[in-house]
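Got a structure for you, written out below as structure tokens; questions coming shortly.
One protein chain omitted, others in place.
Up next, subunit A:
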């Protein structure tokens, strides 16, 4: 799984951080998404899929590496 995020689209709702804090964080200056790990461990995939599914800004894209 390869994760990409769109910081321009991000609305800072924090949903991804709640789903997968190992993979997503929020920038201190404006709360916008920061990707901590673009190739998460398979045991995190379900949480990352949830983050992508519920992101209100459709700012998380998952692809095959």
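Methods note: a residue touches a chain if its C-beta (ideal position, glycine included) is under 8 Å from a C-beta of that chain, and two chains touch if they have at least 3 such contacts; residues count from 1.
Following the convention adopted for this analysis, contacts and distances are computed from a predicted model.
UniProt records the chain missing from this view under the protein name "Cytochrome P450", selected from "Carbohydrate ABC transporter ATP-binding protein, CUT1 family", "Xanthine dehydrogenase small subunit", "Cytochrome P450" or "Cation acetate symporter".
The chain that is not drawn here is touched, among residues A:1, A:36 or A:57, by A:57.
By the touch criterion stated above, the residues of subunit A touching the omitted chain are 11-15, 17-19, 21, 25-32, 50, 53-54, 56-58.
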